[in-house]
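After this line comes chain A, so read on.
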Amino acid sequence: MNLKYARSGWKLIIASLLTLSTLVGCSAPVAKGVFIEGDVTGGEAETLNWILAADASSFGYVGYTLESLATYDNQFNIQMRCLARDIEVSSDGLVYTVTLRNDLKWSDDSQVTADDYVYTLKNLMFSDWLNYNYRDDWKEEVNGQKVFVTPSVINNTTFTITRQTVDPEFIYTLYDLIPYPKYISSKYEGNVAAFTQAKEFNELSYTGNLGPYKFKEWLRNDKFVVERNPDFFLGKESGAPFFSEYVIKMFGTSAVMQGALEAGDITYCGIEPPNVPKFKKLDRINVYTVPTRGYNLISYNQRANGWEGLRKKEVRQAVSMAIDKDTIVQKMYLGFAEPAFSFIPSSSPWYSEENVVKFGVAPLTGKQKAMEQLKAAGYDYTNNGDRTVLMDKNGKPVKLILVTTPGSDIVESMSLLIKQELSDIGIEVEVKMVQWPTLLRQYMMNKAPGSDEEPRYNNGPQAVSEEPWDLALMGHNTDPLAPSGSSVFFASDGGLNSFGFFNNEIDALFKKVKSRAALDRDDRKTIYIELARVMSEEQPVDFIVFTRANRGFQKNVKGIEPGINMGYNYYLWRFE
Partner candidate 1 sequence: MRNYIIKRLFYSVIIAWGILTVTFVLLRIGPTSPVDRYILNIAAKGQNVESVKQAIEARYGLDKPLIEQYFTYLGNLLQGNWGWSFSTSMPVLELIGSHWIYSFQLILLATIFAIVLGISIGMLSAVKQNTKFDYAASIFSFIGISIPGFWLGLMLILVFAVQLGIFKTYYDTNYPIWSLENLKQLILPVMALGIGELAGYVRYTRSAMLDNLRKEFVTTARAKGLSERTVIGKHVFRNAILPLVTIIMFDLGSIVFGGAYLTEIVFGIPGLGQVSFNAIFANDYAVVVAITLIGTFLVLLLNLGTDVVYTYLDPRIRYD
Partner candidate 2 sequence: MNSEALLEVKNLKTWFFTRRGIVKAVNGVDFALRRGECLCLVGESGCGKSVTALSLLRLFDSPPGKIVEGEIIYQGIDLARCPIGHLRQIRGKDIAMVFQNAQSALNPIFTIGDQIIEQINTHLDLNREQALEKARMLLDKMRIPEVDRALTQYPHQMSGGMKQRAMIAMSLSCDPCILIADEPTTAVDVTIRAQIMNILQELKRNRDMSIIFITHDLSLVREIGDRAAVIYGGRIVEIAPVERILNKPAHPYTRGLISCLPDVSSESKRLPSIEGNTPNPMDMPSGCPFHPRCNRVMDVCRSVLPELMNILDVHAVACHLHPNLGK
């Protein structure tokens, strides 16, 4: 399981459209065939009533029937052909003016207006009775207080969002905004039970011409089916979309799912590394290897109930050197990954290799180097039989606890590899596999000993978790477009800084990137480069690898542009 960061996941799935101009000149193919996407059962959405959802899949499912305001392609170029005709940011970075298309209709044929959006924001997303899970995205800190931004209707198709502070990355939150119809929502306002159970919302019967597909059927644990929306606002001239149905089919295991792809029973699914060569050899299948937002890391517990050594930069670096990233890429991912040195992936527009210190890959790797650095940091080795053992400051052998969650073969293998590699530098590691909720409650949540404060993920430098731990192997997601979201992990006041990393330089950089100083793209890149450098040197965690995904399609699917956001033009895909 990954700690899914921010709004990351669902952008991938949410459909986006090419600009109309690219369509001109395209011959209009006839809609035919059923596109079947394979997914594993755990990935199923919670609800189609998206405002109640906490998971990425729910937004993804809704996205087939209801477009967001804007989207971007594989290179993160903004594509202004969703529900917004234009989104303009004032030069001071405080006022966002959104102009909607004027041909958008709800299912009752009434127009989608700026009022629907402002209503959705003010009365639903910001409301207390509904308690939208991600409403903090729409807050800013003013004079130490968190307050909501201010939406207001300008005219039928225009509304503005006014902020009091500058956040250059707020616009990405805005792009993802989707509306509820005011004419239905107002019936349920204030009644959370009625809103939750409203048929219109749970069956998406209001989506009019707002998406390429219309909801048809959702058999839990089995399939989610949407059918072609003949009224789709971009389909009038092009005839899009070109599948009569789009199905997400759930599978119990990915092995069965891949078997189904091989047999031609489904159109598309992810392929696991060991099976890629086989699928690449198949004539009927195209396999695209694309970057993802996922990366793995080992948190170093720098709180009082972890090994004190980990509070030293040199020790963290030494441990990171002992864990060879290329080995992990080769052995765990069979090559489908690349070493990570910060939370900014190479696919991000803000990525640069400049100044990054690359612990864990040659030359900063190896047993020898790690042991030397540990000795330099003031730790001694003794020989215990045929083993060399690292001693702590009290003259006891260093024993570390690695916690992680069971369920993923790769994560389990990786924890075993880490155990082995650390044992090579004289550190004994005990691997503890605990279920996710346990991990969160007993290892991640913390509070100052003796206090009666509510346990949180970061209760300040004094706080410690219930159970002691030293290393935690986890998977995180990042947002290549707005990596600063990772401040929840790495800033001193970050809500998920459960491992107790406190660094003023980092804090300052995170503040800077979310301020007026970062409004200019080049300035922002400079800040990110600096952030990546400090991160890679400080090693608050050992960033391990960014993973690559393999996506297998039947070859007769045309119109695919492989890349990190390859679904952005999915409505133009077709069978040939």
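Heads up, the rule we're going with is that a contact is a pair of C-beta atoms (placed from the backbone, for glycine too) under 8 Å apart; a residue touches a chain by one contact, two chains touch by 3 or more; residues count from 1.
How these were chosen: all candidates are chains of the complex that A comes from, given by their letters.
Being a predicted model, the structure only gives us computed values, none of them experimental.
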item: Direct contact with chain A in this complex, candidates 1 or 2; value: 1
item: Chain A - residues contacting candidate 1, complex; value: 1, 3-6, 41, 46-49, 52, 54-56, 131, 133-134, 136-137, 192-193, 196-197, 202, 219-223, 249-252, 256-257, 259-260, 263, 265, 436-437, 440, 444, 454, 456-457, 488, 494-496
